[in-house]
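For subunit A:
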Amino acid sequence: MKDRKIKVGLFIPCYINQLYPQVGIATLELLEKLGVDVYYPQGQTCCGQPLGNSGYEEDSKGICNLFVENFKAYDYIVGPSGSCIYHVKHHFDILEQTPEVVRVRENAYELCEFIVKILGKTDLGASFPYKVGLHKSCHGLRGLKLGSCSELKGDHYSTEEDLLNEVKGLELMSLNRKDECCGFGGTFAVFEEAISSKMGKDRVQDHLNSDVEVLTGADHSCLMHLEGIVNRNKQPLKVMHIAEILNSSL
Partner candidate 1 sequence: MSHASKAAEFNKDEAKVNWHDKALWYVREKRDKSAHNVQGWEYLRQLGSSIKANVLSNLDEYLVQFENNAKKNGVQVHWASNAEEHNNIINSILDKHHAKKVVKSKSMLTEECHLNPFLESKGIEVVDTDLGERIVQLAEEPPSHIVLPAIHKTKEDVDELFQEHLGTKPSGGNPEYLVAEARKHLRDKFLKADAAITGVNFAVADTGGVVVCTNEGNADMGVHLSKVHIACMGIEKIIPKEKHLGVFLRLLARSATGQPITTYSSHFNKASEGKEMHIVIVDNGRTEQLSREDFRASLHCIRCGACMNTCPIYRRSGGHSYDYTIPGPIGSILSPGKDLKKHSSLPFASTLCGSCSNVCPVKINIHEQLYKWRQVIVKEEKQPVIKKTILKTAGVVLSKPGLYNMAGKSARFMLKYAPKAMIYNKLNAWGKARDLPEVKNDNFDDWYKKRKKNG
Partner candidate 2 sequence: MGREAILNSIKKNKPELLPLPEINREAFHEVIDLKDTFKNNIALVGGQVVEIEKNSIDEEIKSKYPDKEHIVSVTKKSKLGTVMVDSSTDPHSLEHIDLAILEAELGVSENGAIWVAADNSVVKALPFITNDLVIILDKNNICLHMLEAYDKIESRDRNFGVFISGPSKTADIEQCLVVGAHGAMSLTVILV
């Protein structure tokens, strides 16, 4: 009997669905290229993170249950947003831990981690001849442990760097502060507007100082915030999700 192909439920977070369809498209195409069966469950909305982080976890139970309902049938749940996946893994403890909830939490993966850890691939045949700066999003880095954190003693590793280093023509630039937060933080971006904007501005400047042409990352919420600053200030920096780079053949 032939090996059954891996069934992946594609999770496209709400803001990516509405505002950054190209990120969803790149994610889907990339996964298909890698030979997995990708399903996009209709009726998916959000992981509940915006509510949880604002203190309205109780009001997010309906959202979380819907998420489990939508994704319980798949081997893996993969999404191009580290913070959403972190929320599913870490904060779905507010639900009754039925076998379905447990399975969904255990099998939810951020896109890069899924490719490197589950599929065991780093060279995806992409080419992208630009100087790239990697923004390591906090929930992916410190939450999902996609890479080593500058605060902790230990050997260096990075899931996203493993992938980017294999992209033809891509030059990964070294930043001054390797894993400082960009200041997005969900509703923080609005309720602590001054600090949030300043943090974003500082992060963008670090990339500019490091001669970065394209700023990328595995969490588009951070990128949305940084892109907003780049566009407002008309700075010479393009912002792209890592899936778009890994799906490139320029």
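The candidate set was assembled so that all candidates are chains of the complex that A comes from, given by their letters.
The rule we apply is simple: a contact is a pair of C-beta atoms (placed from the backbone, for glycine too) under 8 Å apart; a residue touches a chain by one contact, two chains touch by 3 or more; residues count from 1.
Quantities reported herein were computed from a predicted structural model and do not represent experimental measurements.
Any copy counted, the candidate of 1 or 2 that touches subunit A in this complex is 1.
Looking at the complex, you find that subunit A touches candidate 1 at residues 12, 14, 16-22, 24-25, 28, 40, 42-46, 48, 50-60, 62-63, 65-66, 91, 138-139, 142-143, 149-154, 177, 180-181, 183-202, 224-225, 227-229, 231-232.
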